[in-house]
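Missing here: one protein chain of the complex. Every other protein chain is in place.
Let's look at chain A:
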Amino acid sequence: MADIALFLPLLAGVSLVLWPGLGRPFAWVASGGVFVLSLVMFFLHPKEGIAYLTQTPLLGPAGIYYAVGLDNAAMFLWLAVSFTVFLSVWVAKAPTRMLGYALMMETGLLGIFAALDLVLFYVFFEFTLIPALLMLGLYGGRERMRALYTFALFTLVGSLPMLAAILAARFLGGAESFLIGDLYNHPLKGVAASWVFLGFFFALAVKTPLFPLHAWLPSFHQENHPSGLADAMGTLYKVGIFAFFRWAMPLAPEGFQGLQPLLLTLAAFTAIYAAWAAWGAKDWKNLLAYGGISHMGLAAIGLFSGTSEGAVGALFLLGASFVYTGGMFLFTGLLYERTGTLEIGPVRGLAKSAPALAALGMILVMSMIGLPGLAGFPGEFMALLGAYKASPWLTFVAFLSVIAAAAYALTAYQKVFHESENRAVPDMTLQEWSFAVVIVAAIALLGLYPKLFTQLLQPLAKAFAALFGGAA
């Protein structure tokens, strides 16, 4: 079942790119189908161990397998991704071909979570780059080529050390294949562990993103198509946290522990620095880009604490941010459609003519700043709780970013929706209403009943924390 859900979007995407005449409903059906399939899988999966397992040799003599399966963490993120992609394809006013690229990218993203073979993981990890490049290159703004080269260079140069680390992880560890179980049974020791972890670190820090390897991200969002589709997909592209959790840290625990203080510092600094940059942002995309980086800093500090609370918080925050940041980017697409600009400032006072739109924006912004009861809060709280055990002072620094978030997001919101001017724009259409209802429901579910997901993540996080002696 996982295999169908995994490759359905790729097939649909390629068909759509080749024959755009199939039209938007085709994309809706495909992405909706994947989401429904994921929902079914979520409710049927056995809540422990790895479900929906497929394993068959891909390059037998070289020990490379096509091995996919979903454990609880992967299942949760898989659900979040398929949900967000469905929403994006549903709402974004993007060219039909672009929807095809988005669908192709979905396969890569789902594959990253489902892969149980390290090389297969790398393949999905890199494959995701291609549709992202095409979306940026074909539909981007005027400066798109520069943004594209920055983006491609960061991601490619980052992932090559990871490829070296992947090869070394197997041959230095003594495993016979690249399968996750085999690799887990042969963790690396000593100097080798440090090098391998470092190799992973470069690739994953780019995709988390952590300071200073985040530099590609703002221009990536800035230059992408204004519909918000590419941005929502770009949000989903922040898979570093998961990869740290699934591969880098368990494969080289000693390497991680050697670097832990540095990693915690980087994460805390990322959170606060990005929040500060978001404060200075002049338009929505920039603000959301930096806001997203800031949140990932919080997730990272939770994960790097090596505690089970931190890990649960980090994974939860990752999944939740897919939903609300993705929603936020789509929301700015709606704004752009109405006002023709993404700048914060020139257009003010939209709330008078479009109160429903303003209400939706309010909920999304509140979720982003971590209001209790909405999607952002449980993850942030647990991540900080975990981080506190590892380093109270750095946690305090990171915590400041939460306050800052309230400042930058609310100010921007206030400017656009309230304050004088009262420019008249149309309120939400029926299709947009459906978007609003669904996303608000998802945000509320994540915020009000996080236990549905956290209890699933708990056992994995405990096993993870046990690797670093933090079994509590």
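Here, a residue touches a chain if its C-beta (ideal position, glycine included) is under 8 Å from a C-beta of that chain, and two chains touch if they have at least 3 such contacts; residues count from 1.
By definition in this document, contacts and distances are computed from a predicted model.
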Among "Aminotransferase", "Cation acetate symporter", "Urea carboxylase" or "NADH-quinone oxidoreductase subunit N", UniProt-listed name of the chain not shown: "NADH-quinone oxidoreductase subunit N"
Identified contact with the non-displayed chain, of A:6, A:22 or A:51: A:51
Residue, one of A:4, A:36, A:156 or A:452, that touches the chain absent here: A:156
Residue among A:106, A:182 or A:432 that touches the chain left out of view: A:182
Residue touching the undisplayed chain, where the options are A:127, A:316 or A:417: A:127
Interface with the unshown chain - residue positions in chain A: 45-46, 48-51, 53, 55, 57-65, 67, 69, 116, 119, 122-123, 126-127, 129-130, 133-134, 137-138, 145, 148-149, 152-153, 156-157, 160-161, 163-164, 167-168, 170-171, 176-177, 179-182, 184-185
